[in-house]
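Got a structure here, written out as structure tokens. Questions coming.
Removed: one protein chain of the complex. Kept in place: all other protein chains.
The block that comes next holds chain A.
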Amino acid sequence: MDLTLNADQKDLRAALRDWLADAWTPDRLRAASDGAPFDRSAWKALAEMGVFAVTLPEEDGGMGLGTADTVILFEELGRALVPGPVTGTFLAAGLVPGAAEGDAVVTLLDTRDALQVIEHPQDADHLVVIDDGGLFLLPVPQADPASLPLDPLTPVARVSVRAEDGERIGTAEDAARWRLLGAVLTASLQVGAAQGALDLAVRYAKERMQFDRTIGSFQAVKHLLAESLVKTDLARAATLVAALVADDPASGDLREAASTAKLLADDAAAGSGRTGIQVHGGMGFTWEVLAHLYLKRAWVQETVFGTAGDHAEHLAAAF
């Protein structure tokens, strides 16, 4: 049993983190949230870092690594608020030509959702529909994007599609596997969003002076931030374990582990995102401070691959 990062994993994480710090600076995130077009060259560069091909075999241009390595990298994507359907493109890599290389952007839809809303309708090249009967590849339907998406970095559109109109690219078992893996990957994006919101708030709490003291010296503020840390650490441990179970099914129950991870990570991201705004005070309510982007991303991600309520039901069903 070993849940510590090895040297390769630390190097991989550091390389991606450094690259993201340059690629997705606060100014670039602000520009993107003010309507700058989707940056395909940044997407391609991300693919060249290998993030969509972590688990593909090396002979297919992948890194030949596991889900555990993937969640370490996805946490960084979440922390950097990278715009784009990273989970859909990762899952489609190897099945949809060009996804692994960053040439094809793949967005998702799950037919279990009562209302069909897709993310990045104008940026994606393909839509994969996850259905109880299998995986289906469709062209992205023409639909007007919402004029005011909740998360300015996640444009959305309501669509109306039927899975059977697409090309069947995976079985019912594949679809079930995608749902579980998608929950684990989204959990890691949520852990990243939670950590990003916490980092920003901690930095602000160390600088902002009121009553002649930095606000981070007040216990009321400290305790809010400590609670975010607790939620984030718990979710990170659960997500890592879920990823390890995905890599080695004999070591646990993936259904239980994935539900645990997604539920706790949704909780961490929404909680930490809210705290991030609260600690910034009035500034947290402005468009200018990035705190809102973490919470809005958390709110987007808590709707995909099962809500916390869905996962709680799954966990209860095991009793």
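Convention: a contact is a pair of C-beta atoms (placed from the backbone, for glycine too) under 8 Å apart; a residue touches a chain by one contact, two chains touch by 3 or more; residues count from 1.
Simple rule for what comes next: contacts and distances are computed from a predicted model.
Set against the options "Acyl-CoA dehydrogenase", "ABC-2 family transporter protein", "GvpL/GvpF family gas vesicle protein" or "4Fe-4S binding protein", the UniProt name belonging to the omitted chain is "Acyl-CoA dehydrogenase".
Of the candidate positions A:L12, A:A93, A:V156 or A:L244, contact with the hidden chain is made by A:L244. Shown as candidates are A:A124, A:A157, A:L264 or A:V304; the residue that touches the absent chain is A:L264. Checked against the hidden chain, the listed residues A:A68, A:L290 or A:V304 yield one contact partner: A:A68.
Touching the omitted chain from chain A are residues 1-6, 9, 66, 68, 202, 205-206, 213-214, 216-217, 219, 221-223, 225-227, 229-231, 233-235, 237-238, 240-241, 244-245, 247-248, 251-252, 256-257, 259-261, 263-264, 308-309, 311-319.
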